[in-house]
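Left out: one protein chain. Kept in place: all the others.
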Amino acid sequence: GQPLVVIAGLNVLEDLSMAIEVGRHLKAVTADLGLPYVFKASFDKANRSSITSYRGPGLEKGLQMLAAVKAELNVPICTDLHEVDQADPVAAVADIVQIPAFLCRQTDLVVATARATAAAGGLLHVKKGQFLAPWDCRAIVDKIGDATGGKAITILCERGVSFGYNNLVVDMLGIGRMKDLGVPVTIDATHAVQLPGADPRGNSVATGGRREGVPVIARAAVASGADGVFLEFHPDPDRALCDGPSALPISEAAGLLAQLKAIRSAVGGA
Amino acid sequence: GQPLVVIAGLNVLEDLSMAIEVGRHLKAVTADLGLPYVFKASFDKANRSSITSYRGPGLEKGLQMLAAVKAELNVPICTDLHEVDQADPVAAVADIVQIPAFLCRQTDLVVATARATAAAGGLLHVKKGQFLAPWDCRAIVDKIGDATGGKAITILCERGVSFGYNNLVVDMLGIGRMKDLGVPVTIDATHAVQLPGADPRGNSVATGGRREGVPVIARAAVASGADGVFLEFHPDPDRALCDGPSALPISEAAGLLAQLKAIRSAVGGA
Amino acid sequence: GQPLVVIAGLNVLEDLSMAIEVGRHLKAVTADLGLPYVFKASFDKANRSSITSYRGPGLEKGLQMLAAVKAELNVPICTDLHEVDQADPVAAVADIVQIPAFLCRQTDLVVATARATAAAGGLLHVKKGQFLAPWDCRAIVDKIGDATGGKAITILCERGVSFGYNNLVVDMLGIGRMKDLGVPVTIDATHAVQLPGADPRGNSVATGGRREGVPVIARAAVASGADGVFLEFHPDPDRALCDGPSALPISEAAGLLAQLKAIRSAVGGA
Partner (left out) sequence: GQPLVVIAGLNVLEDLSMAIEVGRHLKAVTADLGLPYVFKASFDKANRSSITSYRGPGLEKGLQMLAAVKAELNVPICTDLHEVDQADPVAAVADIVQIPAFLCRQTDLVVATARATAAAGGLLHVKKGQFLAPWDCRAIVDKIGDATGGKAITILCERGVSFGYNNLVVDMLGIGRMKDLGVPVTIDATHAVQLPGADPRGNSVATGGRREGVPVIARAAVASGADGVFLEFHPDPDRALCDGPSALPISEAAGLLAQLKAIRSAVGGA
């Protein structure tokens, strides 16, 4: 079997030295375990609840930072985009270009990103919308195939589906249904534990203890056949500028990834 | 009380004469009932499942058609957009500019559209995402307020929330929660009955009889306090180029709107 | 069309004088409106969260109280049961015997109650389980038909379906699907607004303002075609021994029922 792919890094770029620090650590940990590694960080968080929230360095500066991480660490890069105009510049830097979940049905964005990514020799990481069934992803896979002349560049990512209000649930049976579409499937354990719409820093009651859910979802999804795992870390999660409550401390990476490797081995994946 | 507002027309623009025919009929019907009327049609369906589906005339030709409807019928116009660049030209023609449900959390689009719409003296019709709780709309209302210096231009639209796979449900209690945010609330009864992800023309079994649900949702929502109703009609729904299975025949407009007016009267709305 | 049926009274029997007071008031209000009236109260709340909660007077004393209400007011009686052994004594007093939602799939209880009720000339009011789809009720209707030699004694009652955790939602499209089974359908607007699992007296945050949802659900369901409404009142809801937070003050009965009658009239029901 194939080894578990690890797409991991930061929720959003803060400064270059932190990005390199996190990437260097994750590269070392995954190398020890013999797992393929891709560094991930966003340059723009385009759907923050508030207009005044930190969004990241933006396209130009962000891509420069990602290129610097790549040059420094010699690792492939994954980042996400939100507008048609970003497809070419992002595909020039990122090895894996990511479509956000809310945007996975926007034809123009998916088509432009697929074409730019295919032309650059990269892969496309599509987060499944919180409003989609596993089998609904067939339309997305077909759309990318139609746009690229049938190139097999799609990876689907499960990140939870709407379950009542202000909650998501990961349906572990869905991972197999997504793999049935003929593509690799990853689990975004970080966003799957987020409580949508509830401010994790506010006084909403339901947000306690979700960070501890990240390893649970990751382990369960690998046990269910996921081919890769998507995880966000931070050197000091409680001071992260975005989504700190679901970020794992970087110190937990080695232990968790070793567990995931052992589970994948138990289910015959590697 | 205020009379029920009617935003109604076509799912997507096909040809100008059909748009005028539908708008003329709806203008006459609403005038008879004493209800305010806004003509609605989309110029681009940007999230069709398939890359080969009909999407509409596009921005330029579509706005020309909408301006022609406005000139011919002297009615306000509602249409939706999908990209930041479309905000100014759309706000120049449309009296009510609509943000699609999947895009309601995209900060750049919401902000650009709010500013363009406020500058043009229009209103903003924001479809609530299928992944949002009613109270989550507060962040959207605040974002628009922040972007426009506090102008009260927002109308929220309920169109159903994810309920398991390939289904939506309208929570009638949510209409009041959205009104609690201090904005008018409409019901999009047409999209609320759609079965997401399932092809309504295919052999999926769950799609029968949904068109008959449109009047049910509209009646229930008005009984629950909705201030307006959003409805899509077609002269011949089974030949519509998009979303025909949820479109009502134009011949049913008068009867349904009369019922809705009577219900609103029963609940003290007018 | 048929007039709207009103099944209304107390959540649980407390003392006889209160039951008669509530029943007398509701009888007068419904008589003024020309609506058929059935007095409802439970003798035992068999699934309270805590073992120490008030459950009611029990079978023997409760049936005596219900018989006294019937004798005093000359109205039909509706009450619910929980065990096979209760079927005969309950059917001897109640004109409408009710199966609780959690128990609607228990074959022995449904069959025994159906037979006892049919033998006594009564009707069966089956609450749809929170875990059932509207069309799943066909099996229940068939089971009752099989048990009674095909007697048409079944009324189905919608009281909400599980929607995430600690929440229910009423799918207004489901009312029509239940009526498609050939039976009358009522809406239990009182239980539909309860937040399951959350203690309405505790410090759980989600419970505020639900009582105000009762009229909303009732109005929406009648607008959607419900044939009857099930409502619980109390002279002083905040002092009710069970489920006070969802009980309406008896003083609100006249206004709400007049509204419901007007809505039913608007949709062609009477």
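So that you can tell them apart, the chains are marked A, B and C in the order they are listed, and the count of residues begins at 1 in each.
The definition used in the following text is that contacts are C-beta pairs under 8 Å (C-beta built on N, C-alpha and C of every residue); 3 or more make two chains touch, one makes a residue touch a chain.
Nothing here was measured: the structure is a model prediction, and the numbers come from that model.
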Residue in contact with the excluded chain [from C:120, C:133, C:152 or C:241]: C:133
Hidden partner chain, touching residue among C:64, C:106 or C:265: C:106
Omitted-chain contact residue, chosen from A:67, A:152, A:223 or A:254: A:223
Positions on chain B where the hidden chain makes contact: 163-165, 167, 204-205
Sites on chain C contacted by the missing partner chain, in the whole complex: 46-52, 55, 82-84, 102-103, 105-108, 111, 129-136, 139, 142-143, 146-147, 161-162, 165-166, 196-197
Missing-chain contacts mapped onto chain A: 163, 169-173, 175-176, 193, 212-213, 216-217, 219-225, 259, 262-263, 265-267
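Heads up, the rule we're going with is that only the chains that are shown with their structure count from here on.
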Same or different residue numbers at the chain A/chain B copy interface, by half rule: same
Chain A and chain C, separation of their C-alpha mean positions in angstrom: 48
Separation of chain A from chain B, taking each centre as the mean of its C-alpha atoms, in whole Å: 33
Numbers and ranges of chain A residues touching at least 2 other chains: 165
